[in-house]
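Just one protein chain is left out here, and the rest sit where they should.
Now for chain A:
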Amino acid sequence: VLIKESSNVRTIILNRTKQLNALSLEMISRLLEVFHAYEEDPNVKLIIMKGEGRAFCAGGDVAAVVNDINKGSWKLGANFFSKEFTLNYLMATYTKPQVSLLKGIVMGGGAGVSIHGRFRVVTDNTVFAMPETALGLFPDVGASYYLSRLPGFFGEYVGLTGARLDGAEMLACGLATHFVPLEKLSLLEDALCKANSGDPKIINSIINEFSNTNPKLKEKSQYFRLKTIDRCFSRRTVEQIISALVSYKKEKEADKNMDDWISWTIQSLKKASPTSLKISLRSIREGRLQGVGQCLIREYRMVCSVMQGEYSKDFFEGCRALLLDKDKNPKWNPSKLEFVSKDMVDRYFAALDDKDWEDLKLPARSNLPVYAISKL
């Protein structure tokens, strides 16, 4: 993590380019430290987050986490996630504005260190995804909070299929607040440093100056499928979602203009871990009725259950197949949706049966924005 100081502005640069800036435990610890310090520091008014190189951030360094767990205990992993989620919470309830410049890849944990901030600036080459279900995990880092608040049931779609969104799509659905063309991104950064202001209104108007307020969605954008997505992904269970998609596909088979979007969607659900799909859907549905803090506490329970591996070891299998061996052929267990019972799903949402384990303790905040509170 590099930090650039310019009077009252701090630019935090994720700098681990070989791993596409994937967040290691050290980076997360450093970010936590820095964010805590800046909150107290009256000399800091504005925080800019960006990534060095091609990517903003490709996510948490799960390969390292799996490695640690394999060598030691799953509790090493718990430590990683507890710090990462605490950082997410800090950002979501931060008193000072954070502008994230999302160039290139923004995935998983990368979304977690940006989407919770006040301003999310995307650009021509931004690629966003929450690909966890393909990895045997579930959209974490507070995703059950922000995905559930996207229009209609787009969040379920993005979270379950791991669909990739570009900058224009992110702006359209609300994941991003601004779209700034790639060539103007550094000018924007300079302007923000020069303005040296922490007033959200001023920052907003500066970003607006560089923004393209209406970037064109590509012709085949999945955002145009919102109606179909709403119809299918609003269903009660993963099985019902898939059967709604399948019957939609049948309905449209005669249609010559049908592209392969629907097939891709069905395929990606069939390839993902059945356990992941079920816990992810429930997580998003619960998250819709919760505040960001409660979402993170619940996700922490879930992620600890996943790492403990008592009910399913899909996370380790997914990492093996996609990150380590790279055979891209994970063998999920349970292998089918119908084998994942409601009881099994329930366990991911319950406190862990381990005497040393406890729920995530989020730091007390002086600032509690209304959206961070929810009572359920």
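The rule is simple: a residue touches a chain if its C-beta (ideal position, glycine included) is under 8 Å from a C-beta of that chain, and two chains touch if they have at least 3 such contacts; residues count from 1.
Just so it is clear, contacts and distances are computed from a predicted model.
In the listed set "Small ribosomal subunit protein mS29", "Pyrroline-5-carboxylate reductase", "Translation initiation factor eIF2B subunit gamma" or "Acyl-coenzyme A oxidase", the entry agreeing with the UniProt name of the missing subunit chain is "Acyl-coenzyme A oxidase". The missing chain, though absent from the display, is touched by one residue of A:71, A:236 or A:355; that residue is A:236.
Touching the missing chain, out of A:249, A:288, A:313 or A:347, is residue A:288.
Residue positions on chain A in contact with the hidden chain: 151-153, 230-231, 234-236, 240, 244, 282, 285-286, 288-289, 365-366, 368-371, 373-376, in rising order.
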